[in-house]
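Showing just some of the chains, left in place.
Chains: A, B, C and D, in written order; residue numbering restarts at 1 for each.
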Amino acid sequence: MAAKQTIIGEALPDIPWQEKPEGCTDVVWRYTENPIIPRDLIPTSNSILNSAVVPFEGAFAGVFRCDDKRRHMQLHTGRSKDGVNWQIEGDPIAFECGIPEIAHFQYGYDPRVCWIEDRYYVTWCNGYHGATIGVAWTKDFQTYHQMENAFLPFNRNGVLFPRKIGGKYMMLSRPSDRGHTPFGDIYLSQSPDMVYWGRHRFVMGTTDGWQSTKVGAGPNPIETTEGWLLIYHGVLTSCNGFVYSAGAALLDLEEPWRVICRTAPYILSPQKIYECVGDTPNVAFPCAAICDAPTGRIAIYYGGADTVVCLAFAQVDELIEFTRSNSAV
Amino acid sequence: MAAKQTIIGEALPDIPWQEKPEGCTDVVWRYTENPIIPRDLIPTSNSILNSAVVPFEGAFAGVFRCDDKRRHMQLHTGRSKDGVNWQIEGDPIAFECGIPEIAHFQYGYDPRVCWIEDRYYVTWCNGYHGATIGVAWTKDFQTYHQMENAFLPFNRNGVLFPRKIGGKYMMLSRPSDRGHTPFGDIYLSQSPDMVYWGRHRFVMGTTDGWQSTKVGAGPNPIETTEGWLLIYHGVLTSCNGFVYSAGAALLDLEEPWRVICRTAPYILSPQKIYECVGDTPNVAFPCAAICDAPTGRIAIYYGGADTVVCLAFAQVDELIEFTRSNSAV
Amino acid sequence: MAAKQTIIGEALPDIPWQEKPEGCTDVVWRYTENPIIPRDLIPTSNSILNSAVVPFEGAFAGVFRCDDKRRHMQLHTGRSKDGVNWQIEGDPIAFECGIPEIAHFQYGYDPRVCWIEDRYYVTWCNGYHGATIGVAWTKDFQTYHQMENAFLPFNRNGVLFPRKIGGKYMMLSRPSDRGHTPFGDIYLSQSPDMVYWGRHRFVMGTTDGWQSTKVGAGPNPIETTEGWLLIYHGVLTSCNGFVYSAGAALLDLEEPWRVICRTAPYILSPQKIYECVGDTPNVAFPCAAICDAPTGRIAIYYGGADTVVCLAFAQVDELIEFTRSNSAV
Amino acid sequence: MAAKQTIIGEALPDIPWQEKPEGCTDVVWRYTENPIIPRDLIPTSNSILNSAVVPFEGAFAGVFRCDDKRRHMQLHTGRSKDGVNWQIEGDPIAFECGIPEIAHFQYGYDPRVCWIEDRYYVTWCNGYHGATIGVAWTKDFQTYHQMENAFLPFNRNGVLFPRKIGGKYMMLSRPSDRGHTPFGDIYLSQSPDMVYWGRHRFVMGTTDGWQSTKVGAGPNPIETTEGWLLIYHGVLTSCNGFVYSAGAALLDLEEPWRVICRTAPYILSPQKIYECVGDTPNVAFPCAAICDAPTGRIAIYYGGADTVVCLAFAQVDELIEFTRSNSAV
């Protein structure tokens, strides 16, 4: 019944991949050579984390969060032949922006990249009198055209759907406040033009356990025959701070604010030393996923301990099945 | 030089008015019979406060925040011959809403009403998985058509401009968080259609003293030859909680996110027993202003102690002059 | 249908009483000469508040919380001919206590007094390495025999039922923490002997509006043909602190942890100057009720602004009817 | 036995005075015409409070905290013939200061004035990268010479002794933090020259009840045959914020960091409408005391509700006796 659960999209036979280790019962498994990007890949970086990669011209490109040694949060372009070994540019992205009020770049973090129709859209957490969702587009990962911020502050984790639905662009986001917000739900907003946003819908909130403090969208949703497959992060507050894990949900194909099912257990949580020790202990934070439609392979890129970039894998039919059968909507 | 500082708008010779008491040096003065609406004007009300009134069919109409004895926050229609003596309907407004996701009315508070082109728009703090800006329109104060919420949560004090500027609707708002937000700045957002909002601009933030904790727009801005006259509230945090006072600012006519001047002193602060004692001590919170263009008279409606509705007066030229000469932008 | 809703108990024709003022639509109305006890009735007192009174030997007696000018919380005996004019003893109650570990009296506040079988039991918030429920009994309001504390810290508002149910003593209480606890639900505990307590049951928690932060039992429950009538306090958190109001509930006669109905609106909230202004603004806190079974009259004693003792009235059938028809269990 | 408890100082027969009302059992009693200075005595003032007055050239002079309508805290000179009716200058004090680093006046509040040897020293809470103790001297209440700040931030309520002890100037103060500090003890520091301060000694801390959150010195200590009589403020944290009351202590004449006795009850607490209602409800905050040595009369000036200036009275022997017999050191 492989046809029942299929990624809708292109063939990308060369995405990074390792078979699931024998005896492993988890639905998501880690790359054995994690982390794939160390904290100091470029000389100025304190850490490289929470980054977004896409297939590009037969290879891979991406937008990386590189915090420099001032601990300023910046966005850099990266390129890779195989999706595992990356070259990251030494200088941050210089966005072209014709809107004087927002042209001054304060800071940017936790980017996502999404191909829609004819270009790549970059969304990120953008500093403008507080954190909100910055939007830009590029066709070549050289020139980035910055557009209007999508929302008022305070907002984070703005994640686009890879195609219009009902004739509208669709973006998930997580309204927040200033500082280390101890709450957060996922909403969906719609736009005719990527400038004006409205028809806001609640998608899903916190429940309990690993996702009891806040939840936010991770990679761009993956279209499948069963619905949009959303990998998202959830946060638990221990007596020693936040713990970031990841889960999965299926959203309705036509009305994607409707949640079909969603994992009660996490699918990935910080357990390895590179997820537990670093600038922020106990963080596994997915920001991107690359899929190969014919095989259903998914390569998930996630940040470890707010310090490094890691890789994990899943099989789409297995992940959808797990989400359905462990759901607690 | 009366021509220099003139309200742009209609003649409304019958708005409520009292001359400034002799010897009074304040730029805003109170109605001697305050409060004009007691907390229990309708049998179910715990308090009637922070409400919005407009001229309507030769008399006055308005939307009133009436917290019932459950302390649930509701919106009610009110009518008045003279703007001082009000009849408020016993039942809350039942908004007509064709959007199932937001049709369930959770709570509404701190409404504003604004005539634009051919109808009255009502904006309020609307409960939808947190507080955001609800929008509706009416032509008769009987049927209210609820539209999409303007923004994601969390937001309060959504205040419309009474005409399009540069072909766009304009709304001020104050992004906030859940609970008794201890911060707040005023932003401006634009819309081609009252549904999709974008081109967000920072307008003004907190400074010090009475406006050191947060600021938010009050009545709809008043168009004058000198700029948009904005009466706004500011909050100081004493060791016994928030103190809400009011100030004034002038905004650029064409680019209203530009602040021309703004009062360093407050123009109204809680000092009377009906402002200092009530459900929330020390609150003077303006939500509406009615003007008579030829005379420059302004009648300001404001909530006292989160419990009652009060009335105060100002003269436009005097208020603009005071704002200019006491500005600390 | 008066027989349908009747207090089960004795005739007490001389309890304090005033008829409901004409035009008053409230189910509880205030005594016109409130407060009945000023803050300085005895020379050492800073305030006299939150106190418990009972019929005694054809007149009235009670235990009063008198905070002295050190702001130490003490319990004093009081006596009255008419229930309105009170003499309060200058010295605090000296409890007789044969249990050395708890004999040292740290502080006591918010007492209740309840006749069960052959004696008056006094319960109060007792200082023992934190606040818990102190228990004592008296037959004459002269000698008080202190027993074991009912619970571990931290607990407040321990309120006894006036008779055993199912062969067990029954006590309501509100587990809390140290300091100004921002949460609180009502529980029921049972005892064969007033020393050992168990079979703890959840009764009811917070809902929203005026009772959104915490709820706690007020006077001892009143037995009626319809169930136990419980008057309780609820707390709302405004941006300027806690607001204490009162509501009513009906509990099952045999299994009194089952709530039959409970008022969504408050029945009394701080609105008068003696409730809004004082050591703690905005507090109306009931601790005792005296009833006359034949007429159904209830006299409610409550603290105002944590400063004075006040009196209010209700009619049992009206109050039960109101509770039923405004219930939101 | 008047000789036993005598103020050491000058005769000032014309200080403000009212005899204790008949039947009053309090050791401190209020002036019947309180407040003596309304909040708006000068046109720019939001409030006039927490101020310091001294005898001067056969009449009275003082330094007043006048918060303007920006809610900026300023110091103004005032003069009075009788100590009750005051003229306050419209412009704030312009301190002469030859120290460029501190010459920029940010804000000043809660002043004290103290005559030592040949001049009046003014101390106040001075803004310098946070609140600390500013020091200045004047001989004529026209020219004020600002000196070095006494301490590092953060500190408040710097109060001088009226003569050197052991050859050193002595100052009480209350180290604090930024914001509405929820703690505070009284310390003593010594100086050979009013510039360098050291030999810091702990004097007294919080205890319980009305003085459980923080304590700070009030007026300059009054020298008596029994010790230094210190009137001080104490703070209790209610669930609705801070409550400021006043108590008294006797300090050793030669080693004034030793506390001989100190009142367990307060001697003055906020109970009148002008103490309970205002910008900060529930504040009675003494900053100055004028004494007449032969009669032992003390006139205490204190702020009410952070809004107005009030007056109260005490008799030195009665106050010392009360402090001794109600002490709980």
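One rule holds for everything that comes next: a residue touches a chain if its C-beta (ideal position, glycine included) is under 8 Å from a C-beta of that chain, and two chains touch if they have at least 3 such contacts.
Keep in mind the model is a prediction, meaning the values are calculated, not measured.
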Oligomeric copy total, full assembly; chains in place: 4: 6
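In this section, only the chains that are shown with their structure count from here on.
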Set of chains whose contacts include both chain C and chain B: D
Copy pair chain C, chain D: interface residue numbering same or different (half cut): different
Rotation in the CA alignment of chain B with chain D, degrees, nearest 5: 120
Mean-CA-position distance for chain D and chain A (Å): 60
Whole-Å gap between the CA centroids of chain C and chain D: 42
Shared-contact residues (touching 2 or more other chains) in chain B: 240-241, 277, 281-282
Category of the chain touch graph - line, ring, star, complete, other: other
Touch relationships between chains, expressed as pairs: A-B, B-C, B-D, C-D
Chain A to chain B touching residues, read off their complex: 101, 128-130, 132, 148-155, 173, 175-178, 181, 183, 185, 187, 189-193, 195-202, 205, 257
Contact footprint of chain B on chain D as seen in their complex: 39, 43-44, 46, 67-72, 180, 240-242, 277-282, 306
Complex interface listing, chain B residues touching chain D: 25, 208-210, 212, 236-241, 243, 245, 264-266, 269, 271, 273, 276-277, 281-282, 328
